[in-house]
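With one protein chain withheld, the remaining protein chains of the complex are depicted in position.
Up next is chain A:
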Amino acid sequence: MLREFAMPDVGEGLTEAEVVTWNVAAGDVVTVNQVLCEIETAKAAVELPSPYAGTVGKLLVEPGQVVAVGSPIISIETAEAAAPAVEEDTGAKIGEVGKDGRVANLVGYGARPGAVTRRPRRGTTPPPAPPTPAPVQQSHSAATSRRESGFTAISPGGAGAGAAAGAVPLAKPPVRKLARDLGVDLRSVTPSGPGGVITRDDVQSHVVTPAAPAAVAAVGGVRREPIRGIRKHTAAAMVSSAFTAPHVTEFLAVDVTATMALRDRLRATREYAEVKLTPLAFVAKAVCLAARRTPELNARWDEAAGEIVYFDRMQLGIAAATPRGLIVPNVRDADTLTLRELAAALGELTATARAGRTSPADMAGGTFTITNVGVFGVDTGTPILNPGEAGILAVGAIKPTPWVVDGELAVRTVCQLALSFDHRLVDGEQGSRFLADVGALLTDPGLALTW
């Protein structure tokens, strides 16, 4: 009989997983526990062993596709005879396709994505059908009968629908009840509470002014991608930063010819043979030195405590573009490091980030951030603060530029700096002094001796 294997919850409470590679193809003969594929979840990359012995019928998921836990991913033709059709018991064993075509699955914990529909209560009108096409049917884990408790039923072919359907709207039980009483579909309500939680006011205002969905006329094709993972976190962090800290951005073009010459000289020395000495290391060093003179930039606004927190040490965040998105790992106690140590730390940090091995601890507790947009060839930008930090420095492309030296035009190596700071605790005076200090150090690295 043809059996389907549903994506299991391989962690505790995971809702989705990405199929990375298939180790089998349609037509392959597989044994129990033979590795079928590798999947990646928010927690780990793991291999899935086959629960059945038989012949692979069809791979139901493409590599790279993210599917909801409980969606069938592969069908396997086993040697067993099909279960007798007269079987009355609707409770299919976990992982098997029930007689109604739904695949039973061990219920994990926590909310799952997809449209959750409760089974109707006796004597009540059923709720209107959800607007999403081919919704993933799920029985509510806490509200199932004995026969079905422990099972989540998924409609066949629901993989795509499960991935496309929005997350379960977040709201507290009294608010859910209010919404139900008022006939409001929570999925159509715009949340305003912290963490995207729908509040009582949201529901009430939704009733007063029902949101008219603006028809978006699609020109050509569109591609819709669910917002999740690092993208989601980045968005939340940027929005919270942009709308809490009043940003001011200042710009400075700097002649870094002397610094680049110093870099070339150092690179030739034995001490720097092992490390990759980048311009970023010089900028990082300059930031640490300048922050010593202007401690307001290495500080944070603590709204809850009504205090400004000044940091003794510099935890220098470096914005890094990785295959998985933007992350900001930190160089710990950057102000205590020598230029060589900084260069080594930066090299290690970017290598770790690119390999996707940056731990959450490495990203927490930053106090100032540098974003090196110059690597993309652009001159400058207006960076948005990493939430909680007082300053962020964007470093533009370093390139030959006409420059006035001693009253005459000369070709010099020039770099644009852009500093955004939180105006709640940094005034124009401090911000300007800090930026000018960084610029001065990069123009004449010898100045560092005098500080």
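Please note the rule applied: a contact is a pair of C-beta atoms (placed from the backbone, for glycine too) under 8 Å apart; a residue touches a chain by one contact, two chains touch by 3 or more; residues count from 1.
One rule holds for everything that comes next: contacts and distances are computed from a predicted model.
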| item | value |
| --- | --- |
| Missing subunit (named according to UniProt) among the choices "STAS domain-containing protein", "C4-type zinc ribbon domain-containing protein", "Cytosol aminopeptidase family protein" or "2-oxoisovalerate dehydrogenase subunit alpha" | "2-oxoisovalerate dehydrogenase subunit alpha" |
| Of A:Glu47, A:Glu80 or A:Asp201, the one touching the omitted chain in the full complex | A:Glu47 |
| Contact partner of the left-out chain, one of A:Leu2, A:Val32 or A:Ala351 | A:Val32 |
| Touch list for chain A against the chain that is not drawn | 5-12, 32-33, 43-51, 91, 93-95, 105-106, 108-109, 119-122, 143-147, 149-151, 357, 359 |
